[in-house]
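Shown here: the complex without one of its protein chains, the others still in place.
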């Protein structure tokens, strides 16, 4: 008997079975999306975003609308937030309007989980990114993308490279893939970008990208914020690209057919060369589509009727 | 025979019977919201907001979507407004797109009523706040909240406290509750926050909060904008809280079980203590939910088919 999924704020709060079921459902949706459309007609999702994000907001909005749900978007700009209302009070206000799902993005760690504790029965909180801590629906789409390309998670030798320290995408993906039994995770990046916390547990850390890539069969390049390069011992973005960017030559060191992922938005010519981003080994566009399927699976699972 | 409600820009434009019917319908919706869902499918509501507001915009959006209506949001930022178009021309543009309801918030008094005069048959204008003059749908939810807690409006001894002068919430609530036969309205606040206009007619004005609260069975604390405190003879927000904030001790002076209301967003620790806002006598979260019901009732009433 599997426990019911009520909120989705952190992958480690889910059981491996719950995660497998989410991925299985997302995969089914990917094969016949029409069969799942309008199966949640009249339900309501609120996007409560305290940080700007097109891709995540739009992905949840599209997923919800495909299911027939109403969507209300709230961005912190121009909202009561600026009038000094606390996050908790804003949450209660939104909750009082009777939504089924509240998707929260917030710059501070732990806020989605905190709000989940305040939720009434029937209100499901989804973490769409909290500080540098977690972005679990992104991890779900990454796992789905890998699942579609490998027979078994145990086969995967994945490199994650770049600014691991500031990446909630990396943290969530590492945890999720470890729960799913990924073969190996290698982390690579400038020392300033390596996390000091427990993120590296169970991974292999490399301090040059060539060594990390050798023999890998999947590489996930992380977005680097250009302003963070100035904090490194690296003069500029071009030099960063030479040392830490994924170009065709470096990709050649990996296993044949090694898959390339990137959560987007990409800085072409910085962490990834355009030729690689658009090349035959790139799964980057498929990731976006899988984001739609994963989030539909998530919304369907959270809002299914009690048995 | 009751006259048909065409617009909702000011409570005093409604008959007491129309207001009672709105409250009765809102109360019915509160008891079984599902029965009213999707009863206006395909109709269209436009939120035309010249001032930022999350709670009011989202409340109308949620109410309309529950009824199955399409919603289009327009905020003055990023709109033709900045290109020098007149309010009237913007209104005609929106009206030409065939909406059923146009919800207007504007910083200047009287603009919603002015637009209502320009409306074609079948287009219903709702005032969601005009300057410091009126916010009638907020008054409706306040009245619904009180109606649920008292046998009769005549029993109510209500204190409104804080910045009455700048509060459209107070002005609309005073007028509406007087039309409904409220027992007594007491106003309290620093002299600079007392209105010079006819707002105080039929009320009792107090210049200390303790005296006002004594024997009251409902207290509505008004939001104070922090920057307005600097115009007072009061050094800071802490001192404001001591003199004019509702704390547990002060609430103890009221009748037992005295209800506490606040239109939100709250400044905790300024006009209201956190313990009171979250306490057992607080109806503040219920007010938000009643906002949904009241606005559904309003939209249903305005858009009902001609007999």
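Here the chain labels run A and B in written order, and each chain numbers its own residues starting at 1.
We take it that a contact is a pair of C-beta atoms (placed from the backbone, for glycine too) under 8 Å apart; a residue touches a chain by one contact, two chains touch by 3 or more.
These numbers come from a predicted model, not from an experiment.
Residue in contact with the omitted chain (choice from B:5, B:58, B:74 or B:254): B:74.
Summary of contacts with the chain left out: across B:29, B:58, B:94 or B:169, the touching residue is B:94.
One chain is missing from the display, and on chain A it is touched by residues 33, 37-38, 52-55, 58-59, 61-62, 65-66, 68, 75, 77, 223, 226, 264-268, 285-286, 288-289, 291-292.
Where chain B meets the chain that is not shown, the touching residues are 42, 44, 46, 70, 72, 74, 78-86, 89-90, 92-94, 96-99.
Here is the rule we use: only the chains that are shown with their structure count from here on.
Separating the CA-averaged centres of chain A and chain B is a span of 40 Å.
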